[in-house]
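Every protein chain of the complex appears in place save one, which is left out.
Moving on to chain A:
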Amino acid sequence: MTRRRWLAHIVLRALVHRWGRTLLLLAVLTLASSLATALGLVSASMKARVAEETRKYGANLVIMPESARVEVGSGGLRFGAVGEPSYLSQDQVLAALAKSGVKGDYSFHLKGALTLKGVQIPCEGVDFTQVRRLSPWWQVAGDWPRAGEVLGGSDLTPRYHVHTGDLFDFDGGKRPLRVRVAGLVSTGGEEDGTLFIDLKELQDQMGRPGQVSQVRLLADTGKGSLQEQAASLQRFLPGAVVKELRQVGRTSEELLGKVQLLMLLVTAVVLVTAGSSVAGTMSTAVLERGKEIGLLKAMGGSRWDLLKIFSAEALLLGVGSGVGGFLLGGLIAKFVASSVFAADAALRLEFFPVAVGVSLLLALAGSVGPLLSVFKLDPVQSLRGE
């Protein structure tokens, strides 16, 4: 029999011999590791859930040109500043996105007006594919526009008699424009009073190729907070203002952060408690086995041999309960996620090392004191005692 197999054999024998204590230790370690795993899994699934929810609210950043400010008044008298419409260059924004490393979906918007039978109608030039992706809540009656088509706000119907399928001839732009209304959008917001037209077309009409008046951005907040992303984007856009939008998304992120902190604290408390209980149990075990340890030393076992035997016990307990904790943790996470967050928490394999690591760490940390006394135990004293 090899030395390693023998070691495993006697360690198992010792654990089975004290099965009550072994079960207790296994239970404590399994519970601790399953709790850590479950909280990790729940937290990960919550994060995915929040990201998904946040997406529903659309863009979280908006980039606008810093409006040219003209001071009005003289001397001590100041009447404030008057804004003039100003524009951003699409290329500049794309370059800033690339340089800052901020990732996410975006849409370009150009605000303007077109004249229909002598009446000015507020217009917005957009890329319909971008808008559709970024604003999932837009309800469109009819179809999303194709080439030569526009999307009317639902308030345009009572105001200007705009209906789906209508053909309109606009003038007042650079050249006459004939478009068909593909559908009507209602959002309950300012969009309802706007006519949406292809961005390129409106840029041509207004004589502002490559220019926009607003960029909406749904930045991925996986890597850093929204604030950081806005700041890094701002650095590359000196002539523009980057503002955070959608407080809803931000609060849920903050809430998520707080809940995660809470779970981390709970886990820490549980781990410390479990660690002390392991330490207590291990200490009594070592005390009870003083004679055995003394005997093993008297037989010629070095301090390192003894340390090896007892750490092997801790190791075996740690790994065993780590596997158990991983499976149990998966079940707990599934239950918690479905009953509390109405979400699913799939058992992720990347949490396996976490589960095993936690229980292994606990088992070894709890054994440090007892192992030290094993190390130092004097064989004569322990064999004499009785």
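The rule is simple: a residue touches a chain if its C-beta (ideal position, glycine included) is under 8 Å from a C-beta of that chain, and two chains touch if they have at least 3 such contacts; residues count from 1.
By our rule, contacts and distances are computed from a predicted model.
Matching "Succinate dehydrogenase flavoprotein subunit", "Tryptophan synthase beta chain", "NAD(P)-dependent oxidoreductase" or "ABC transporter ATP-binding protein" against the UniProt entry of the left-out chain gives the name "ABC transporter ATP-binding protein".
Of the candidate positions A:146, A:235, A:258 or A:303, contact with the unshown chain belongs to A:303. In the full complex, chain A makes contact with the omitted chain through residues 1-3, 6-7, 10, 13-14, 16-17, 291-292, 295-305, 379-380, 383-384, 386.
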